[in-house]
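All protein chains but one are shown at their positions in the complex.
Entry: subunit A
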Amino acid sequence: MSITVENLVKRYGAMTVVHGISFEVGRGEFVSLLGPSGCGKTTTLRCIAGLEDAAGGIIRIGDRIVSAPDQDILIPPHERQVGMVFQSYAIWPHMTVGENVGFPLSIRKVSAADVAKQVDEALGIVGLGPFKDRHPSQLSGGQQQRVALARAIVGRPKVLLFDEPLSNLDAKLREGTRVEIKRLQRKLDVAAVYVTHDQEEALSMSDRVIVMDGGRIEQAGTPKELYRSPVNRFVADFVGRASFIDVVRVEGGAGWRTPSGALIDVDDSSFNGAGTYQAMLRPEGIDIMEDANAGKPGRSLPGTISDSHYLGAYTEYVVDAGGAKVKVHSKRDFDVGSPVMLRFSPENCRLVSSPAGTGK
């Protein structure tokens, strides 16, 4: 089953938190909603689940309209047949693991024998078979997480919804669970919507990522498209690390120059005329040269190292160059204060639109 969201609007009182967004999640597709807190991603998910009433727009699960306030349709959550995993797991403390997982079945009047069979199966899938009669308080965070997963998939839901399910786990467990979730979703072959503020999670798990800010979609695309061709500064900054250099168009359209006057070669395929722009540089797409004269015109900028953070596999240097603080990753050692030359190729130096007045 697919999920279709058209012009979804959500208001709290006079405040609009989702401004008419549209997207589609195909059958078997894994889509992440990525954005900072307060961007409307969780609200969108809760509107799909029916935990919030939308104020406008249409939501379809499969062919069925589940939310269309203009037509007075707001199907309650228990009739939407979704599986949902909550941020704090929401394992009911007064039920055993088995009762928790069996709830979606028993509430739909499935016979006790079938419930037992399917619960065993679901617990087997998440590797918690022996824990059926335990109480939630006797489980670790990771195990509770897997109970929540088993409960979400046991009722054969049409779609799976995830609300930051990994944010309460430690880094090691998180990586393992990512793989687990991905595997389950493939196996069930259902549409999945995954809400997260962790870009690494979104990039590694999703078929497509939707970046949101302020209740609007900033950009939607595959992880590679988002990372390599962000349409604006917000997306570039939120997905991966990036530095931005102010650029203005040379009269006549023959290239771009920094405020200090240096011409640089920019991939300006996203240029559409109006607005202010910046050049985006990814820290791994820049080389640092010790020789301050080694640069090629248009593909290099002179600078001074102003700070360094040793991170083991590489060092992140902050370089004052082109009127900005440019982050560069390098395996080589440099001293703070030394003059360097930054080198980059045009495909790693991409023009992004930038709201006027935002700083360096």
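Heads up, the rule we're going with is that contacts are C-beta pairs under 8 Å (C-beta built on N, C-alpha and C of every residue); 3 or more make two chains touch, one makes a residue touch a chain; residues count from 1.
Keep this in mind: contacts and distances are computed from a predicted model.
Engineer: What is the missing chain called in its UniProt entry, if the choices are "NADH-quinone oxidoreductase subunit C", "succinate dehydrogenase", "Glutamyl-tRNA(Gln) amidotransferase subunit A" or "Iron ABC transporter permease"?
Structural biologist: Matching "NADH-quinone oxidoreductase subunit C", "succinate dehydrogenase", "Glutamyl-tRNA(Gln) amidotransferase subunit A" or "Iron ABC transporter permease" to the record, the invisible chain is "Iron ABC transporter permease".
Engineer: Check the options A:Arg151, A:Arg257 or A:Arg282 and report the residue that touches the missing chain.
Structural biologist: Hidden-chain contact among the options goes to A:Arg151.
Engineer: Out of A:Pro93, A:Pro130, A:Gly273 or A:Gly337, point to the residue that touches the absent chain in the complete complex.
Structural biologist: Only one of A:Pro93, A:Pro130, A:Gly273 or A:Gly337 touches the chain omitted from view, namely A:Pro93.
Engineer: Of the listed residues A:Glu52, A:Glu164, A:Asp213 or A:Asp246, which contacts the missing chain in the full complex?
Structural biologist: Looking across A:Glu52, A:Glu164, A:Asp213 or A:Asp246, the contact with the absent chain belongs to A:Glu52.
Engineer: Who touches the missing chain here, A:Pro76, A:Gly141, A:Pro259 or A:Pro355?
Structural biologist: Of all options in A:Pro76, A:Gly141, A:Pro259 or A:Pro355, contact with the hidden chain holds for A:Pro76.
Engineer: By the contact criterion defined above, which parts of subunit A meet the unshown chain? Give residue numbers in ascending order.
Structural biologist: Missing-chain contacts on subunit A: residues 49-53, 76-78, 80-84, 86-88, 90, 92-94, 103-104, 107-108, 137, 151, 155, 161.
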